[in-house]
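Only one protein chain is missing; all other protein chains are in place.
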Amino acid sequence: MDLPALVDRMSGRASKYDAAGEFPEEDFADLRDAGLLGLMVPPRLGGTGASFADYTDVAVQLGSGAGATALIFNMHASVTGALAHTPDELVRQFGAPESFFASRDRVLAAAAEGALYAVAMSEREAGSRLSKVRTAYERTGSGFRITGAKTFVSGAGHADAYLVAARDATSGEPRISYFLVPAGPGVRVRPTWDSLGMRATTSHDLDLDVEVDEDALVGGIEGAALLLAQVMPQWLVASYAAVYVGVARSVLRHGAAHLTERGLHTLPMVRARMGRADVQVAAAELVVRRAARQVTDDPGSPETNRWVWRAKLIAGDTAAEVAFSVLEAAGASATRRGHPLERLYRDARCGALQPATSDVCADWLGAAALGDNPDEVTRW
Amino acid sequence: MDLPALVDRMSGRASKYDAAGEFPEEDFADLRDAGLLGLMVPPRLGGTGASFADYTDVAVQLGSGAGATALIFNMHASVTGALAHTPDELVRQFGAPESFFASRDRVLAAAAEGALYAVAMSEREAGSRLSKVRTAYERTGSGFRITGAKTFVSGAGHADAYLVAARDATSGEPRISYFLVPAGPGVRVRPTWDSLGMRATTSHDLDLDVEVDEDALVGGIEGAALLLAQVMPQWLVASYAAVYVGVARSVLRHGAAHLTERGLHTLPMVRARMGRADVQVAAAELVVRRAARQVTDDPGSPETNRWVWRAKLIAGDTAAEVAFSVLEAAGASATRRGHPLERLYRDARCGALQPATSDVCADWLGAAALGDNPDEVTRW
Amino acid sequence: MDLPALVDRMSGRASKYDAAGEFPEEDFADLRDAGLLGLMVPPRLGGTGASFADYTDVAVQLGSGAGATALIFNMHASVTGALAHTPDELVRQFGAPESFFASRDRVLAAAAEGALYAVAMSEREAGSRLSKVRTAYERTGSGFRITGAKTFVSGAGHADAYLVAARDATSGEPRISYFLVPAGPGVRVRPTWDSLGMRATTSHDLDLDVEVDEDALVGGIEGAALLLAQVMPQWLVASYAAVYVGVARSVLRHGAAHLTERGLHTLPMVRARMGRADVQVAAAELVVRRAARQVTDDPGSPETNRWVWRAKLIAGDTAAEVAFSVLEAAGASATRRGHPLERLYRDARCGALQPATSDVCADWLGAAALGDNPDEVTRW
Partner (left out) sequence: MDLPALVDRMSGRASKYDAAGEFPEEDFADLRDAGLLGLMVPPRLGGTGASFADYTDVAVQLGSGAGATALIFNMHASVTGALAHTPDELVRQFGAPESFFASRDRVLAAAAEGALYAVAMSEREAGSRLSKVRTAYERTGSGFRITGAKTFVSGAGHADAYLVAARDATSGEPRISYFLVPAGPGVRVRPTWDSLGMRATTSHDLDLDVEVDEDALVGGIEGAALLLAQVMPQWLVASYAAVYVGVARSVLRHGAAHLTERGLHTLPMVRARMGRADVQVAAAELVVRRAARQVTDDPGSPETNRWVWRAKLIAGDTAAEVAFSVLEAAGASATRRGHPLERLYRDARCGALQPATSDVCADWLGAAALGDNPDEVTRW
C-alpha cells in the first residue's frame, strides 16, 4: 500500500467533496482497495492487526489529506478497534456468552473484506452522554426492535452497519446496550448535516425503526454498553486528535505552497507566523503520538486518560489556531472558496468543539493537576 | 428613520444573502427609503451632511445587522464622503477647473436621490497599490476611453456608477486619474466572488472597455488621483473598521442569545469567554470612534493616521477573535449553516485581511512608536 | 503646577525606591507642594474639586512616572474623593448626624493642607471582603477602642491617618463601621511588605490597639460601612485601573528609548511587538477614561459598574502583557536590575491580581452579557 500516494489523491478531491457536502466515495474506494478498512482487524481474520499507535500514524496522514474522510474512517476504526482490542477475559468477566466471540469475529472479518461501520451514539437532547440516551429497544421473538433518532452520524447512508446505543424500554433504570444495526429499510437518513466545516462527513441524523437479530446485540448481553463505553469514547477522543494533527499539518503544507508561490515567503511577519505554527504543530503531534502509545501500552489508567485529554485539547486548539494565523499570513486571495486554506479554516475549527471539548479537557486536566480525580466524576 | 428596526430587518435576512452569495437587494431598498444613501451628502444637495464620526455610528449599527451590506454601504459612503469632505480650497489648489464643483454636486445630489456608487480600485496584479494600476485611459474626442480589469468590486452589478482608478496610457510615468463610470454595456461583471465570508458583498471582477464623457473625470483634471488618494484610502481603512466593530457586537448578541437559550450561560468557562469578549468589543469600539473623531477633526495628521491604523487593527482582530472564542463557547450546534454564529465566524475573519492588514498596521504603528515616520515610506 | 515635570522627577527616582522597597518621600513632598493631596477636596475647603474623570487623568500620568507612588496616591484620593463626592442627601438618608458634615470637612481641609490618608481594609483571613472583617471595635466612654490587624496597607507608617474597617464586637451580626484613625502609638506597622512589584508602596501590615474619639467614626453612625462601601470599592477598582494604564504607557516609553538607543528599532519583530503594544495601551486608556466619565456622570448604575470592571480588567491585563512582550523585544540587557523595563515587568504583573482580579471581572462581565445581574450576587 502506498499511503502517501493515497493521501495525495484524497487531498486533490477534498475541495470537491467539501463544496458538495457529499460522502467521499472515491476516497473510501481507495481505502477499501488499500485494505485499510481491515486496519484494526487481527491478521487471523484477514486484517492488519494494528495497534492504537499504528492507527494514529495512519489517521494523522489521512487527516492531512482530507479531514472529513479521516473522521469517517476514525469512526470505523473505533468500532473495529474497540472490538478487536477488548481482551477476551474482560468480555467474559462482563458475562458475555461464548457466542459473542463468533459474532465479533464475523463483524471484524467483514470489515477486513471491506464493510464500513459507523457510530450512532449522540442524540439531539442527550448530546454525547450515554446515560441520557432515549433511543429504546425491546425484545421481539427473534431479536430486538429498536426505535429512536440519532444525530451526528458520520458516514450516514454509506455505512454497511451502525453501532447504535439504545436503552431497554422495559427497564426503569438506564440499562444501555449496543447494537450493530445493518443498513436497510428501517434505518432512514435525515439529511440534516450542512455544517461550517468537515462537510463531507455527512454526519446526518438517523431515524430508527428496525428489527434486528439476536446477535446484533454487541457483547451478547444487555446493559453491556458500559463495557464498550470504557474503551470506545476514549478511543474516539484520542482518535479525533490524530485527525486534527493531520489537518494542522495540512495547513502548514498548503500555507507554505501558497506563500511561496505568491512570493510572500520572505516577509518577516509571514516567516514569524509560519515558524510559530511549525512549533505548535510539531508539539501537538508529539503529544498525540505519546497519548497513542499510552493507550496502546496502558489503556484506561489515570495517566493514560490525562494524555488522552492533553491530546484532544492540543490537537483541536492547534489546528484551529494555525489555520487562523496562516490564513491571515496568506491574505485575502486564500479566502476564495475552493482554496485549501479556506476549507481548512472551517474544518480546523471543528476539533475543539467535538466532545470532550477543549474547555472540558482543560477542566479535567486542571482538576487532576490539583489532586482531584476527574475519572470519578466524569461520566459518558 | 428608525435605524434599529432597519438593522433588525437586515439581521433577519443576512443568513439568506450569505447562503446565496447575492447582493442584498432588500437591505438596499430599505437603506434607500431611509435616505441613508444621502448620509454624506450636504443638506443643500438633499442629504444629511454627516461627519465621519456620524458615519461611523451608522456603520457600526449596520455592521451589527449584516456585515456584507455594511461593507457595500461603506464603499458608497467613502465615495460620497470623500467628495463631500474634500475642502473646496484644496480642490482649487490642485488645479481643478470650476466645472468640477457642478459635476461633483450632480454626483452627490444623485446619491441623495438614491444612486449607489461602488469602488473599482484593486487589480489582480497590483492589489490595492494605486501606483501599480494597469487599467488605462486615453482621450477620445468627447472624453475618455477606459480599458482594463478590476477586482474586489463590492456591489458589482448593482451600483449606478463605479469609481475607477486608471493610468494615462500615453504617459511614461504613473499618472493616475479617477473616473466615475456609469453602469452600462462597457462595464461587464465577471462573477468571481465566492468567498469564505462577507459573501453577499458580491465583490466580483469588473471588465472595462467603455467610453465616458469629459466630466466623468473626477476633479476635472488628470493625475488627480493623488488628491483623493490622500483622503479616500484613509476613509476606506477607517470605515472598514466601523463595520467590523458591528460584526463583533453581533457576535456578542447572537452568542448571548444562543447560550441563554441552550441553558449554557451559567457555565464558568462560557461566562469567562463572554466576559473577555465583552471587554474586547467595548475597547475596539472606543478606538474606532476615537479614530472617527480624529478623522473628522484633524484629517490627515500623523496623529490621526495612527488612530486610523489602530482602529483598523483592533477592529479586524477583535471581530475575528471574539467570533473564534464565542463559537467555541456555543459549541457544535452553532456550526450548522444558517446559524448566525456560523456566518459570523466566516465574516469576522475577513477584516484583518483587508488592506491595510493587521500585520501591516502593527508594523506602521511600531515604526511610529519607535520614532520613524511611516507616512514617508508607505504609499498607496 | 507642572505635572509633566513632576512625573519626570518621579520617574527618575522610581528605580531607587523600588530597590530599597521604601516609601517615596521625595515624590510625596512634590505632590504635597503641588497641592495634589487636595485634588479631590472642594475649593471651598482649599482643594481643587476634581471629578473622578479629572482624577483619572492625573493618575494615569502619575502611574507613568512611578506606579507605586501612584498607587499610594490612589488610596488617598479614594478616601478624600469618596468623602467629597458622597451627596449630602444620601448621607442624611443613611441617618448621619449633622455633626458628620463638620467632621468630614475637617478631614478634607486637612488633606488640602497636606495630610495623607491611607486605607486599612484588607485582612489576612478576610481578604478584601468587608463582611468578613475581624478587626473589632467597642464603645468606650469618650469614643471607641479598636483592636485587630490589617494587611496590604499602602503607605503604612507614612500616612497621617488610616481609614479602618471594623466590626462591632458586641453585635452578633456583621455590623461594620469605618473609622479614620490618626497615626500614633496604638497603630504599629509590621514591615511585612517585600513584594515582586510595586515595592515602594510599603503596603505593610498594621497592628491596631487604639482608642479614638467619637468623631473618628466616619459618617457619624455605626454600621455605615455599607454607605461608603458602595462608593469606595468602586472608586478603588476604577482608580487602580488608571494607575496601570500609566504603567503600560511607561513600558512603551522606556521600551522605545531602549530599542532606539540599542539600534534594535528597525527589526521587524521589534516593530511588530511595539505596534501591537501601542494599540493595546491606546485601547486600555480609552476604556479607563470612559469608565471614569461614567463614574463621574452616573455613579453606581449597572452600566457604570460594567465599565468599571472592563477598565479594571483591561488595564491590569494590558500592563502585564505589554511589559511581558516589550521586555522580550528589549532583550537580556533590559533585565538587569535598575533598568526601567526590569522594574516595570514586576510592577505591571500586580494589577490583574489586585481585587477585583481580571478573572473575577471577566466572570461578572460574562454574567452581565448573558443576562444575569452580578450586582445582586457579588458582595464586598
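Order of writing sets the labels: A, B and C. Residues in every chain begin at 1.
Note that contacts are C-beta pairs under 8 Å (C-beta built on N, C-alpha and C of every residue); 3 or more make two chains touch, one makes a residue touch a chain.
All values derive from a computational prediction rather than experimental measurement.
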{"item": "Residue, one of A:115, A:313 or A:352, that touches the chain absent here", "value": "A:313"}
{"item": "Full-complex contact with the absent chain, from A:153, A:252 or A:332", "value": "A:252"}
{"item": "Chain not shown: contacting residue from A:43, A:174, A:191 or A:275", "value": "A:275"}
{"item": "Absent chain, residues of subunit B that touch it", "value": "268-269, 272"}
{"item": "Residues from subunit A at the interface with the omitted partner, ascending", "value": "252, 256, 259-260, 265, 268, 270-279, 282-284, 286-287, 290, 306-307, 310, 313-314, 359, 361-372"}
{"item": "Residues belonging to subunit C that touch the chain removed from view", "value": "152, 192, 194-197, 269, 320, 324, 327-329, 331-332, 335-338, 342, 345-346, 349-350, 352-354, 357-359, 362-363"}
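By our rule, only the chains that are shown with their structure count from here on.
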{"item": "Chain whose mean Cα position lies farthest from subunit A", "value": "C"}
{"item": "Centre-of-Cα separation between subunit C and subunit A, whole angstrom", "value": "53"}
{"item": "Subunit A and subunit B, separation of their C-alpha mean positions in angstrom", "value": "42"}
{"item": "Residue numbers of subunit B (touch at least two other chains)", "value": "359, 362-363"}
